[in-house]
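As you look at this complex, bear in mind that one protein chain is not there, while each of the others sits in place.
Here the chain labels run A, B, C, D and E in written order, and each chain numbers its own residues starting at 1.
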Amino acid sequence: MRVLVLAPHHDDETIGCGGTLAGFAAAGAEVLVSHVFDGSTGIADLTAAACREARRAEAEAAARILGCRLVPGLDLPDRMPHEPGALIRPLIALLRRTRPALLLGPHAGDRDHEHRLVAAAMEEAFWMASSPMFPELGVPCAPLSALLGYEVWTPIADAALTVDITAQAERKRAALSCYVSQDDASGWGAGGMGLSTYRGTTLLGGGLAEAFTLRRMRLDARDLIDLFNSPGAAK
Amino acid sequence: MRVLVLAPHHDDETIGCGGTLAGFAAAGAEVLVSHVFDGSTGIADLTAAACREARRAEAEAAARILGCRLVPGLDLPDRMPHEPGALIRPLIALLRRTRPALLLGPHAGDRDHEHRLVAAAMEEAFWMASSPMFPELGVPCAPLSALLGYEVWTPIADAALTVDITAQAERKRAALSCYVSQDDASGWGAGGMGLSTYRGTTLLGGGLAEAFTLRRMRLDARDLIDLFNSPGAAK
Amino acid sequence: MRVLVLAPHHDDETIGCGGTLAGFAAAGAEVLVSHVFDGSTGIADLTAAACREARRAEAEAAARILGCRLVPGLDLPDRMPHEPGALIRPLIALLRRTRPALLLGPHAGDRDHEHRLVAAAMEEAFWMASSPMFPELGVPCAPLSALLGYEVWTPIADAALTVDITAQAERKRAALSCYVSQDDASGWGAGGMGLSTYRGTTLLGGGLAEAFTLRRMRLDARDLIDLFNSPGAAK
Amino acid sequence: MRVLVLAPHHDDETIGCGGTLAGFAAAGAEVLVSHVFDGSTGIADLTAAACREARRAEAEAAARILGCRLVPGLDLPDRMPHEPGALIRPLIALLRRTRPALLLGPHAGDRDHEHRLVAAAMEEAFWMASSPMFPELGVPCAPLSALLGYEVWTPIADAALTVDITAQAERKRAALSCYVSQDDASGWGAGGMGLSTYRGTTLLGGGLAEAFTLRRMRLDARDLIDLFNSPGAAK
Amino acid sequence: MRVLVLAPHHDDETIGCGGTLAGFAAAGAEVLVSHVFDGSTGIADLTAAACREARRAEAEAAARILGCRLVPGLDLPDRMPHEPGALIRPLIALLRRTRPALLLGPHAGDRDHEHRLVAAAMEEAFWMASSPMFPELGVPCAPLSALLGYEVWTPIADAALTVDITAQAERKRAALSCYVSQDDASGWGAGGMGLSTYRGTTLLGGGLAEAFTLRRMRLDARDLIDLFNSPGAAK
Partner (left out) sequence: MRVLVLAPHHDDETIGCGGTLAGFAAAGAEVLVSHVFDGSTGIADLTAAACREARRAEAEAAARILGCRLVPGLDLPDRMPHEPGALIRPLIALLRRTRPALLLGPHAGDRDHEHRLVAAAMEEAFWMASSPMFPELGVPCAPLSALLGYEVWTPIADAALTVDITAQAERKRAALSCYVSQDDASGWGAGGMGLSTYRGTTLLGGGLAEAFTLRRMRLDARDLIDLFNSPGAAK
């Protein structure tokens, strides 16, 4: 199975769903990570180009630990005005190039403006990518199976899906520690693990977890039965 | 796998998720249906006892078509004042007796007062049934895997889960037609199929579908991969 | 009385409120339909120009059946980025040209991006059209009486207004069948009638109905009395 | 036409919709006001019985000015625990006795606990009163035409319906001044008129207005045309 | 302490929080008012330039009465399309120039499109102004203490903060009366005072008040104690 994760900024994918990604990779899935903005801000005293380079290097290191592969993203300039609709077409093209079964990105209620821009565009591209519209953007892909939203700046008030990442805790911690610039700036190393620990307590009764919104999952009854008959389910 | 469906009134299970239930049964799951209220109202000119009997007979016939088995429910009197908390303890006992992996019931936004009572109690019983609390209500069960909400009186504005029921359309139609009293009163035979057809168009691009809210699904990454690798997924 | 219906795409007016429009026309109102986007996508294997032509012809045929008249709309290119504010000025001009008493369009919670763009712009243009602002856009019209939102891709969770369209059912069905391209693509013929049937069951207890949000209706007490004294009311 | 207004406490009907009621009465409607709670609290230093008497006398005087008639209400003790469902049955009986076309009461978002209790019970009784259920509560009435919610302690964030009460301003002011006990306690005389003035400015561009939520209005297209063709509409 | 108030249009600051501003000034704070749009519309029969001049003169007079000082704002053309993100950068620059401890502006739920644009941009600029990003926009300021939202066109459904302005009532009234053009157009003189009177009744039990949303206040426990120990608190 192929999974695509959209991260507005370099580190969102690790904070929001690094444990889940490591679990996907460990179970044999191909996990692609694509950054929407170019990383040209967020480290004091660096030029835009140096900042971009530094943040991308951090993301490469984190992806390696999690077992993911970076794919070129939209490369939009950080923190500049972007019209919501303008992200939709490049996302359709990206989905048609990468053809994932599962798409993850920031949840729609995140208080960061750029996270919400990405979340809104994902909802559109999710169904348009498999429609016959826009032949100039590539061959339509098969309908995607599910769209999951992860949490970074704003916690999800009512999580539809909880993924147990207890077994991936050390990989997540190690991946977070690659983002030295963001840990220095606001303590995301401890903050990201703190959130997963809190989620483990409240959603699993212990261990570590990641929480997701779930929009537009398409299944049939057979899938659901397979799912809940699997040895990992219904813990 | 064992599935438990809670229906406030006799026919809600068929309207809201009859196609999905038929799909579960066809795929080998054991599907239990339990009615919360006693069916003593809802047919003009019948005594409470006769009404109850008539509605239960309709439910039996529908369940037979869908491949489900009725299990005794809470048997609360229809349309009488019920304190929200009062449903929680009998639901815990029911979950501990039946021990399902998956629980379905009305979604939390239904405009029928009694549907919302059931939805609220399900959210509590869902986690309490596996806690050590209330030993007098039975041996704690394993944590349930997921809680799904189906739609009857109020459509779900933003469905998390879409189940393709195209292959179960005729069974759903036949089961709805068992509820003669409700079809006579408000046309639920055509209304229930109308909703599934609309959901097929908007959520699948054709065919028939049932829409669900999804709350508190617990998985690990392996489950998700199995799910989306299954032949039925990602249509 | 003059009514203006804004439809993002060619068929939304028929799906969302075709029965109500036919009822308006049958009762003597002048019903104008205006499409916001140009119909240049949505049919596989056609050029933009041919697609536009085909969709407009379908809309003409449907309008004829419903008793409506098409008026030139905003003609914005389909599925391209549009800045929300950019629709407001052309809508003000359209309202000043057509001077309706009643305005209908998609409701604000539709999950289609372009439906929400139209809904947001309608809310602004609704009051600005009668203000002295923007004399370059035409002579201010009288304040409009009401703004109604119809449902297409996302059902309205809590409908303020239900219109009984049982008597217009065949006209709606016939108008939907004019939209051959959309029926082929996703079954909107059956899907649209399915929604009206479901609405009839849940909102009227039988028959067919269309559901609306209602924002900013302005009345005085006399109007309300006339309304509820009319022979058609309080069925 | 007959209108029924439910007021949790003695003065809510005047604050929330006194101008509209006066307009109804002036236009020839029969306007009934029924208080849900018994008025036994709310005036310092009075016994429950004296408080009840005093508040009822104030309500009688206000109703006389507005042209309404008080009808016996539910007479529940003020500010005591009441189970939400417990109000539904007496409300059904009241609706079957009074058989109004139009029902008004507090809107569902009011922050006063007892206002929300009444709003919730109204939504249920609104449809149950015309159903065949509960023959012991009286002969089912015809379906009501509309359910309107007025504002008292919490303003309505998004008003569906605005009623121009400029012509009834003096009657509303005079009726408010009958509630001496509440004006002394918290200035409701000025506060109620202040709200109507603010509503006039924001919703009508001047004059005085009352704002309402509107839930479940049932019409056909002919009614809507009559409505917006009436001389009072579209001001 | 320095306070900055953002007003979309000339008069919003007085309607929404004029009494609070006068209270701040009387207590020794430095209160700056900045208008986001240029005031080129909103008075019939004036050219854009004359309108702008007239509205600015009204704002100057009102500010003088309230004890505030106008500072140059963003000067964006009124009622033209503006991309949401486009306001963020000039707001960051403004915050870095003025370096306030407290920021007020329209609340996020106002139904005026331009009010919501300002509210959305304020939320972003609020935290970005003190970040190291965008050195070209000025030297980062200290983190702001609080972001308050005031009400104009849409009342706040659930106010977090109530400020007693009884002692500033006359100043607010006098400042409102400076906005002759807006009072003529829609009665904002009486409407603004009406809202404050209603808020006094419902939120303080008498007197006049202004209501606010409160987002992102940052304190420590000592601050809270000082606050609630102050002689003015806990009235």
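The working rule: a residue touches a chain if its C-beta (ideal position, glycine included) is under 8 Å from a C-beta of that chain, and two chains touch if they have at least 3 such contacts.
A quick note: this is a predicted structure, and the numbers were derived from the prediction, not measured.
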{"item": "Touched by the hidden chain, restricted to displayed chains", "value": "A, B, D, E"}
{"item": "Sole residue of E:Ile43, E:Leu102 or E:Val118 that reaches the chain not shown, by the stated touch rule", "value": "E:Leu102"}
{"item": "Absent-chain contact - pick from D:His10, D:His35, D:His82 or D:Arg171", "value": "D:His82"}
{"item": "Hidden partner chain, residues of chain D it touches", "value": "41-45, 78-84, 111, 113"}
{"item": "Touch list for chain B against the chain that is not drawn", "value": "83-86, 88-89, 120, 123-124, 128, 132-134"}
{"item": "Residues in chain E touching the chain absent from view", "value": "1, 20, 22-24, 26-29, 101-102, 142-146, 158-165, 167-168, 203-204, 213-230, 232-235"}
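As a convention for this text, only the chains that are shown with their structure count from here on.
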{"item": "Shared interface partners, meaning chains that touch chain D and chain E", "value": "C"}
{"item": "Least step count from chain B to chain E, where 1 means the two chains touch", "value": "2"}
{"item": "Magnitude of the superposing rotation for chain C and chain D (Cα, nearest 5°)", "value": "180"}
{"item": "Chain pair with more C-beta contacts, B-C versus C-E", "value": "B-C"}
{"item": "Chain nearest the overall Cα centroid", "value": "C"}
{"item": "Between chain B and chain D, centroid-to-centroid distance (C-alpha), Å", "value": "37"}
{"item": "Residue list for chain D, restricted to those that touch at least two other chains", "value": "158"}
{"item": "Contact graph of the chains (line, ring, star, complete, other)", "value": "other"}
{"item": "Each pair of chains that touches, named by its two labels", "value": "A-B, A-C, A-E, B-C, B-D, C-D, C-E, D-E"}
